[in-house]
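If you scroll down you'll find the structure; I have some questions about it.
For this view, one protein chain was removed and the others were kept in their places.
We call the chains A and B, going by the order they appear; numbering starts again at 1 in every chain.
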Amino acid sequence: MSAANLQLDDNNKMRHFLSIEGLSREHLIRILDTAESFLNLGDRSVKKVPALRGKAVANLFFENSTRTRTTFELAAKRLSADVLNLNIDTSATSKGESLLDTLRNLEAMHVDMFVIRHSESGTAHFFARHAQPGVSIINAGDGQHAHPTQAMLDMFTIRQHKGDFTPLKVAIIGDILHSRVARSQILALNTLGVSEVRVVGPKTLLPIDTRESLGVHVFNDIDEGITDADVIIMLRLQKERMTGALLPSEHEFFQRYGLTESRLKLASPDAIVMHPGPINRGVEMETVVADGNQSVILHQVSYGIAIRMAILSMTMQPRGETS
Amino acid sequence: MTRILIAGGRLLDPANDLDTTGDICIVDEKIVAIGKSPEGFDADVRIDAADKLVIPGVIDLNARLREPGLEHKGTIISETIASASGGITTVICPPDTSPVIDSPADAELIRRRAKQSAHARVLSVGALTMGLKGEQLTEMSSLQVSGCIAVSNARKPLRDNLVYRRAMEYATTWDLPIFVVPNDHRLANSGCAHEGRVANRLGLPGIPASAETVAVATTLELAQQTGARIHFQTLSSARSVGMIRDAQQQGVRVTADVAAHQLHLTEMDIDGFDGNCHVLPPLRTLQDRDSLRQAVADGTINAICSSHEPHEPDAKLAPFPATEPGISAIESLLPLTLRLVDEKVISLARAVELLTSGPAAIAGLPYSRLRTGCEADICILDPEASWEFRASKLASSGHNTPFDGWFFKGRVTHTFFAGRLTFSLEETA
Partner (left out) sequence: MTTQTNFFMGHEAILSVIDGMATKLDQFLKNRGRSDVAMIGIRTGGIWVAEHLHQTLDIDEPLGMIDISFYRDDFTRIGLNPEVRPSTIDFEVDDRHIVLVDDVLHTGRTIRAALNEIFDYGRPRSVTLAALVERSGRELPVEANVIGVEVTLQPQEQIKLTGPETLELVIGTHR
């Protein structure tokens, strides 16, 4: 079943949030617009809305992640939902309960929404295919496939700081091959109609057939790739890339692909610098850039909660007389 | 003594220059007459084959019966019953059972179990190395004596090319063909899908075509040097076909087969993370599929096999990369091959060769011939019958197939193995 069929109900409304693929530009804009409503929750003395009151949201994280899990937890709580946090050690699962059993057990406890992070691509789809009607699945990252909530908060960040998507040249720099964030960002940027999406990295960190399969311009040289860019997204470099014979050293990566102050000058003068976090200072970028006034990295974090609140409230399936 | 008369069918066995309408007479295990039944032949059983196609029983060069060791996925009995319903009379199993077929006792175990089932002839490929661990040679001569038709290291890697060369030389001493599933494990790097556009989009770890082609190239070079007889199993890429074609033209003793599903499905079929399309080698591009189709038509590939791998439901109830690869394919081998005739990729005669005389020659078997004096391994089909392939109705223990809901033209009505009726469509209806 394609992503579009799984995620959307007969009225074209979202019932799961699995990937950017299958969502129209209108869907994406609506998510961004809805997130606006949650930006100034901090102004209230009760920083909540009652939208998901009485609903139970389970965070099923098979991969460790304090950052994403906490933002989802905060988002659900600010929607007045009850939150269950399950950090499941993958090795325990492979010896014990199957994924399907985990799902069924929690459904039996009347969990309404699952936020899932797993190391295998396609896990969120798997849960969505087997979920009971009325239960929603949110993908918090599956293998190398997708991280759609991150992509949406990145799009929100771009819109907040740059306005119209159409004229933008966006450069994504680093380990595209292993990045589910990059895949989702590229899909979102293309769906929202930016002028150009560029990926920059060494051949070992770029997927085969990148241009055709992902719809982007490929650069192996950062100076070329960053020239006139309006948005620069730096991806995180994992330590394993060195031992897997993909890169010789962090040092060389920084030399050839690190975002330095002088390289930043090649971009358009009011370009913004983004990073999904956490940053490896001195590897992906210089500290002065990370903390500089073109960096919107801290904003990304606060937008993350608003976006996730939007996605949770939009995907929650109504229990109407007719549904 | 049992006398059987199969009357008035179209008898088709291209390898024996047979294409005529007539009768086949069987006495016990043997064919006694072809074309016209002898005077006074008093049949105990008469099968009306008017408007039916009568071909030799199918030989499947690659089917996992799962026993011994993986009985929760299938048994020799269940899978030979399934084979018979698919028109198959001879099944050849790879050595990667548990225990591995690396000693004559293991081969004997399988033969005995198959005799109990009596639904198909089961032959084994023996292991190339002990435990398939890739280091120590097996007692290949003894394996040959106990009935192994070839040796293979199945899907497991060899320690290095020196072991490979020596294994080839030793096998060649006994004129044993080596069945090779060409795969460079390091290049395959635990991938689960063809490294290409679909896998990129879905973020699935990829297996590049070079994992196969590098192994094909290495094997061909060593075969050239050692004079070994090589049979490549379940090819998946166009470049492999090209190299094998060239080698054949240069006189290297190399043959090849392809799994039926590789001739129909491509990487596009895994879209949506369909675990039923998780197979090894992976489904590759349209160009690869078309190249494989060209190869079966022009003789570079001389056999189509099923690569049958039945699984219990849990094996496929997981996210794509965590599913176990394989299709329960034995009952779709014949229908998928006939579909190639429908799609005008090959002629009917060629289709019959690819399922009978082609595999027989590769495995050195005297079976599946419509000739007097030969074993009566026969398959009768209704070539016009249109039917729906349903996973839930498969005779195999495994229902893991991507072909659920496909409509096929041409259906097996009877299967005879050594003169015994092992499948009858009206009895199962």
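One rule holds in what follows: a contact is a pair of C-beta atoms (placed from the backbone, for glycine too) under 8 Å apart; a residue touches a chain by one contact, two chains touch by 3 or more.
Just so we're clear, the structure is a prediction, and the values are computed from it rather than from any experiment.
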*List the displayed chains that the omitted chain touches in the full complex.*
A
*asked:* Given that one chain is not shown, which residue among A:Pro133, A:Pro269 or A:Pro318 touches it?
replied: A:Pro318
*asked:* Touching the hidden chain in the complete assembly: which of A:His16, A:Lys55 or A:Arg69 does that?
replied: A:Lys55
*Kindly note down the residues of chain A that lie in touch with the hidden chain.*
13, 30, 33-34, 36-40, 43-46, 48-51, 54-55, 79, 313-314, 316-321
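Just so it is clear, only the chains that are shown with their structure count from here on.
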*So how far apart, in whole Å, are chain A and chain B when each is placed at the average of its C-alpha atoms?*
45
*In the complex with chain A, residue positions of chain B that touch it*: 195-198, 200-206, 208, 271-273, 314, 317-322
_Partner chain B, residues of chain A touching it in the complex_ = 1-3, 6, 21, 98-100, 118, 120-123, 125-126, 130, 142-146, 180, 183, 207-210, 212-214
